[in-house]
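The complex is shown incomplete by one protein chain, all other protein chains being positioned as in the whole.
By letter and in written order, the chains are A and B; residue numbering begins at 1 in each of them.
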Amino acid sequence: MEFFVQLLIDGLTLGGMYALIALGFTLVYGILLMINFAHAEMFMTGGFIGYGVLNLLGSESTIATVSDTLPFMSFLQSTQPFFTTTAVGFILMMLLTFGISAVLTGLLGITIERFAYRPLRNSPRLCALISALGMSLFLQNFVLLAVGHRMVFPTPEFLANLDAVPLFGAIRIAPIDLIIFITCLVLLFTLDRFVSKTKLGKAMRATSQDKDAAGLMGININSVIALTFFIGPALGAVAGTFFGLKYGVVTFNMGLFPGIKAFTAAVLGGIGNLRGAMLGGFLIGVLEALASGYISIAYRDVITFAILILILIFRPGGLLGESVVEKV
Amino acid sequence: MKRKLRFILAAMAALALTFALVACDGDNGGSNGDTNGDNGDTTTFAIGFGGPISQGAVSFGQGALNATRLAVDQANASDEARDLGIQFRVVEGDDQSDPSLAPQVAGALISERDLVGVVGHFNSGVTDPAGLVYNEHGVVQISYGSTRPDLTHMGRENFFRTCATDALQGPTAADSAWELGFRTAVLIDDSSPYGEGLAAAFKEQWEEIGGEILLEERTAQQESDFAPVVTRVNAADPDFVFFAGTYDSSSGAGALFARQLKDGGVEAPMMGGDGIQVDGFITEAGPQSEGTIATKPGMPIEDMPEGAAFISDFEAEFGEAPGGFDAFAFDAANAIINAVFEVAETDGVDSVATPAGRRAIIEVVAGNEFPGVTGPVSFDENGDSANPIVSTFLVYDGEWIIHPDVPTP
Partner (left out) sequence: MNKVVAEHQGYLMQATNATIQFGGLRAVDSVNMNIEAGTIVALIGPNGAGKTTFFNLLTGIYTPTEGEILFEGRSVSGKKTHVIADWGISRTFQNIRLFKEMTVLENVMVGRHVRTKSGFFGATFRTPSFRREEKQIQEDAERWLEFVGLIEYANDLASNLPYGAQRRLEIARALATEPKLICLDEPAAGMNESESADLDDLILRIRDELNITVFLIEHDMKVVMNLAEYIYVLDFGKLIAEGLPAEIQSNPAVIEAYLGQDMEAAIKAKRRALLEARGEIAPETTPKPEAAAKDPVMMDSDGVVMVATEDNKEKNDAA
């Protein structure tokens, strides 16, 4: 029982990250009917930006280097101890790290849409797909050359000193896992509310259902698309930064596997369906954990994907998608 | 709209600047050791270096490349080189730890007309296919880090290695663990040829001496999340966890695994082979690496007669201490350089880069013995190091030290 619960916790944490990435795939698909293959790179870029910000706020050596070049940045030297050691500072630093990473990655997403996808919006869909693949390779290689192939992600001192949270029996959750899980839930809930309740959310849904009609109702389609390309990458960046915090490293090609898993999660849930992507993410995370816990981690992808194929045979549109795949 | 665009561009520029600054912090840069000795009547020979330089297990590639450059620079400054009128240059072959790139990289090295030998490669899975090419062209190949046992049993008379094999490392690891009082193990390999070989060799010896294996697992090299495995390790509650793989997550995941083991509350230490015995492992796994045990072929170089000079020369030229398999690469390069000197002396400088000269180089390498940084360098009839010593290390206070409780042979 304890074993099972522990695996469940492992899976839900991982699943939360998958869900965050999956939302980016599903949002863009919902509106443009396009698979944004560069989205996995938003996750990666977000991780690298998070790496940069966290170093800028918390690493003495980075602050020293930066201050040498840009003297006005030297104020960071005095804030560094506050950020790294105190609880309030830690929370503030996390908020800044995630906020900056999300906003910059979101802007990157908008830029990519503007320059790599929008000019191709009226071309055959394959063109945008190729453009997305090219964007993905470009970003990977840009990060590889500009930053490096792998960077050790700093662990904030405060976080390192936190003890694992015991639940019951021998079950314990690492603090970072708890933070990841709770943040994912909050973000997913907020996004769900945003899309279902607010004016802009409704505009997004309307646009995804009928772009012409939405435009004639006064919705600026390009703005809605830009918004979509902001939200998806921003969420991906949060997941990427979590990846760095949890695993202690960011690599230029780290988007590959989580990207594939998240894309699968989006398809499993019914691509274009937000709640589906969330459900799909958690489901894949849990499936993977159980498969590797009870059978073997070497077979986990085989088992996970076998189950996926089964589900898609019986529900081709995904769990929460329409049973008939339309618009294809 | 224009204004919006300008804003986005400005944001991008800021982003790029951040990247660049952060990159400066982490980038150590390498100095260029290429020497051009074409002045008058000197003859230049190329020594190929094959290993992961830009991608893959780069921590085992970049340093080894530098070590090769150091050997070449020292040779170029030597009396023998001056007397014979010989200069060497290094030709880089960046295999990115990717077996599918091996034939290409090897082909590019072979295409250098003045090539006299190749130092490399690192990954066993790359060394094998690249070796086919060198073998075909009769060029001597000395690997500095490929420890898979069967590489020296493929009938390639041009292949040698300066490092010990897993056939030796695995059993030593098992013996050391027993020595440390461990009786139950969890055995995990990373599905790489190296990992599988090491795991098999370890397992055979471990069960032979009476150790128990509670759980055997296999992960993918690209794996980043080990939470379920950690949960299983916790359930199995072993004395130690043997991880047969490399530390680098682009070619193995040792550091991530070590970190998650500790984070997941596993008290038992992790133990591994030379694949994790690098400083990068400690940097990446952080404080969670404390107490990790690893075996590694050879003695700690600082304890060797030639070691101190090598370390200080290396630091002087590249600004950082040698690590990983750098000393083996240094010895491999010197084995080739010494053979070239000898062939040039007996058969003349002009014959060195001919098929006959290359054959002579192989023969000299096979029969030669010289004092290297890692101990006396000579090879047995298969091409394996005749001086295979495996030492056991421990991460203590953020550094690899010789394990105080395991006697070094």
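Everything below uses one rule, namely that a contact is a pair of C-beta atoms (placed from the backbone, for glycine too) under 8 Å apart; a residue touches a chain by one contact, two chains touch by 3 or more.
Bear in mind that the values here come from a model prediction, so they are computed numbers and not experimental data.
Chemist: Could you tell me which shown chains are touched by the chain that is not displayed?
Modeler: Contacts of the omitted chain with visible chains: A.
Chemist: Thinking of the whole complex, not just what is shown, which of A:Ile179, A:Ala214, A:Val267 or A:Leu308 touches the missing chain?
Modeler: A:Ala214
Chemist: Among A:Leu200, A:Ile303 or A:Leu319, choose the residue that contacts the chain missing from this document, as touch is defined above.
Modeler: Answering carefully, the residue with contact to the hidden chain is A:Leu200.
Chemist: Could you list which residues of chain A touch the chain missing from the display?
Modeler: 32-34, 121-123, 125, 194, 197-203, 205-206, 209-222, 227, 327
Just so we're on the same page, only the chains that are shown with their structure count from here on.
Chemist: In the complex formed with chain B, which residues of chain A make contact?
Modeler: Chain A reaches chain B through residues 3, 6-7, 10-11, 13-14, 48-49, 51-53, 55-56, 59, 61-62, 65-66, 69-70, 104, 107-108, 110-111, 114, 143-144, 146-152, 155, 160, 164, 170, 172, 174, 176, 243, 247-249, 251, 253-254, 256-257, 288-290, 292-293, 296-298, 300-301.
Chemist: Flag every residue of chain B that touches chain A in the complex, lowest number first.
Modeler: 5, 8, 11-12, 14-16, 18-27, 54-55, 58, 191, 217-220, 222-232, 234-235, 248-250, 255-256, 259-260, 263-265, 283-287
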